[in-house]
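Below you'll find the structure, written out as structure tokens, and then a few comments.
One protein chain omitted, others in place.
Should a chain be cited, it is by its letter among A and B, assigned in written order, with residues numbered from 1 in that chain.
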Amino acid sequence: MGAPELLQFALAGLKNGSIYALVALGFTIVYASTGVINFAQGEFVMLGGMLSVWAYADLGLPLPLAGLVGVLATACVGIVFELLAIRPRKDGDPLALIIITVGGSMLLSSLARHAFGPTERALPRFSEGSIQILGASLERQSLWIMGIAAIAVGVLSLMYSRTRFGKAMRACAIDRNAARLVGIDPKWMVTVSFALAAALGGLAGLVTTPLTQTAFNVGPSFGVKGFAAAILGGLGNPFAAVVGGLVLGMLESLSVAFISSTYKDAISLVVLLLMLFVRPQGLLGRGKREKV
Amino acid sequence: MSLLEVRELTRRFGGLTAVDQVSFDVHEGEIKAIIGPNGAGKSTLFNCLTGFDRPDEGTVSFGGDDLVGMRPDRVVRAGVARTFQNTQLFEEMTAHENVMVGTHATTSAGFAAYALRLPHTAREERLSAEEADRLLRLVGLEEWRDAPAADMPHGLRRLLEIARALATGPRLMLLDEPAAGLNSTETGALATALYRIRDHGATLVVVEHDMGLVMEVSDEIVVLDRGAKIAEGPPRLIQKDPLVITAYLGEEESDDDA
Partner (left out) sequence: MGSAKTQSGPRASLTGLPVRRYLGVVVVGALVAAMPLLITGSDSRYVLKILTFVGINTLIVTGLALLFGYAGQVSLGHAAFYGLGAYTSAYVTATLGWPFLAGVAASIAGTALGGVALALPSLRLKGHYLAMATLAFGEIMRIAFVEAAPITGGPDGFSGIPFASIGSFAFDTPARVYWLAWGATALALLISWNIVSGRPGRSMLALHGSELGALASGVDLVGLKVRVFTISAVFAGVAGSLYAHTVGFVSPSTFSLHLSVILVAMAVLGGTRSLAGPAAAAILLTLVSSPDVVLPALPRETLEVIQDWEADVYGLVIILVILFLPDGLSGAARRLSARVRGARSGPGDTA
């Protein structure tokens, strides 16, 4: 295999990895504020795509505006979901909340089927055509994906370092009740984290729909990959989530290059299981002992 | 010969040495107290003795068994039972059921035997139930037999946890701050229970803040300060020990109301 082909696979890995990173960030943010894995995170990706298609094709909005509507509407779904399904469970029992998100995942995908139909739907590419890099070709849409993901990560890290909310988020990663220390009500912390996670998922859905189309049932597969990325890097650490996403994208690409595309989807599952069994704290996480 | 031999036990967390080269013996039939200011490493020491944490250095020998690295449930089966500073009861189960779970350390019939209802399962159930009733009476909780643990008042929950630990048939009991949060009446009842338990043949190690209780019930006291043992001896000597007084000076006043 020559250098251009390898580069081609690497670029594909980077593109997919950017999407996984966005989804993984969503897992990380909700995990930090609730201690819960949100099994409906993949549905936010699905909704981001579906709602953007709806705004574009059904409402006839111009593409940039339709995308904005799609992402914001997904964030609203995240907020509503938190307010209606997560917050009422006041004891915050993780087992209960996890099961609620499992039910939410099924409910959201099913409602999407009723709202938008059972068929696959697509958006036009943000820009047509492709560019050549050292003999490899890269679709302009992939550039959009990487660029938007990079901007999202940049904005998020600014928010983490500069705002009171960001400080509260970082404090929460250490101790869930620490938000109080910076004067933020943990209840609203959870709501905002769901909104952010949904927006990030929605963004991932928006940018990937022009390439891969979307349908009401794509959620779980995005969810699994995003979670695999989060756990690969180390759950609870946003930087690690991004690294995990990119590494997972690369691993998938390499497996397609050297093994077969048949097992592309199995890679993330295997990575997920291996990480859980061997190093649940992730590549970048430190070993921690349970405290009594 | 001593029942428990702790030798140069050390546990570090990052740069902090929570337990520092601690050695002591516990003899059969005695009540030994471990005291020390907050953060002295008492709970970490307890966790290292019972398999819930693993010391970085040192040995813990119990009647010939090496307890270091043993799983907590194996430590219990080896004859060392414990309670927790924050009680770890099974909230939805009744007091009687809670204590019955403790008897599991001494019974053995498993899934297959129960699935097939082999005759010895019925016998074990009966013996477990009787033993649980006996222990509830021993700690004075027989009236609460069928109440869910969640419904019991704080002081009684501690007694229930002690009863559950007793049900494992221990030769050595480690109690982590049994008097924390108890009023004086409850503490009195606790002291009575402790004597009664010792009279039944168990040896006790008690981590405790309540100095009154410690001075009253213990035969020997080990004093920890910042992870290290600074004194060991009978209560009347410990009370006069200048090192101990220095270590406690800042603590004593704030501790009295606890």
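Keep in mind that, in the parts below, a residue touches a chain if its C-beta (ideal position, glycine included) is under 8 Å from a C-beta of that chain, and two chains touch if they have at least 3 such contacts.
The model shown is predicted, which means the values in this text are computed figures rather than measured ones.
Put simply, the hidden chain is in touch with A, B once you look at the whole complex. Where chain A meets the missing chain, the touching residues are 36-37, 39, 85, 88-89, 94-96, 98-100, 102-111, 113-114, 220, 224, 227-228, 231, 262-263, 265-266, 269-270, 272-273, 276-277, 280, 292.
Mapped onto chain B, the footprint of the missing chain covers residues 50-52, 71-73, 76-77, 81-84, 88-94, 97, 100-102, 104-107, 109-111, 114-117, 121-122, 124-126, 128-129, 143-148, 161, 164-165, 167-168.
Just so we're on the same page, only the chains that are shown with their structure count from here on.
If each chain is reduced to the centroid of its CA atoms, chain A and chain B end up 47 Å from each other.
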